[in-house]
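Note that one protein chain is taken out, while the other chains of the complex remain in position.
On to subunit A.
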Amino acid sequence: MSSAGGQRPAANRMTLQTFKARLGGASKGFKLLKKKRDALKSRFQALLKDIVDTKLKVGESLKDGAFALAKAHYASSGDDIASSIVERAKKPSVTTKMYPDNVAGVSIPVFKVLRNASQEAIAHTMGVGSGGAVLNATRDTYLKAVECIVQLASLQTAFHTLDEEIKMTSRRVNALEYVLIPRIEDIIHYITQEMDEQAREEFFRVKKVVEKKKVKLAKEKEQAEKNEAAIDAPSILQKKDADIVF
């Protein structure tokens, strides 16, 4: 793999060291992120199952609610329940609160239902004339439905958050696995190659120098011999001294 047109760094021992350190960091990060992704994914799968279950439950409970409402309509003898309920509704008795939950370092919002029964006191006087019991039953049925819906909302939000997170983590894992680490390896490979090359060059140069020197020496030696022969006059000393080269 090429270095994608990136600038080749200077090939020396120091850069090699830095790149080796970077490679170590990247592969450590890669391993960690992969672990995180797997954890998220396993959570995600569990969540999917939960969501399907809850969705079915919501459908069921809403059906129950609609049925209970039909019952209430029947019991309140055609009075318009909706408007009297709207008239009474002032403060919500059911609220949701968000708590953070932590999965592999990702904070996921979890919604919880809070019910303040005291706010419902007004609604209790509904249908005192007739059908009050049925209305109360309807309210309870719908309350269950609301709880299911909130649970579903919580799961869905977690689903979305996890989905985003998994996508991001996968992108990072892939980027590390297929781009960053190969690039660093490539560079390291290049640097080592380059350094080998340099070493070989150096070796060759030294060899060359030695060779040249030898040649030069030989030449000089020859010259000296020639000179000696040319002179060839009886030496002043006559006697050849072994220590004297020239």
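The rule is simple: a contact is a pair of C-beta atoms (placed from the backbone, for glycine too) under 8 Å apart; a residue touches a chain by one contact, two chains touch by 3 or more; residues count from 1.
As a working rule, contacts and distances are computed from a predicted model.
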**Q.** Complex member absent from the view - protein name from UniProt, among "V-type proton ATPase subunit", "Large ribosomal subunit protein uL5m", "Brix domain-containing protein" or "Trafficking protein particle complex subunit"
**A.** "V-type proton ATPase subunit"
Q | From A:Ala21, A:Ala70 or A:Ala224, residue that would touch the chain that is not displayed | A | A:Ala70
Q. If the missing chain were put back, which residues of subunit A would it touch?
A. 63, 66-67, 70-71, 73-75, 77-80, 83-84, 86-87, 121-122, 124-125, 127-134, 136
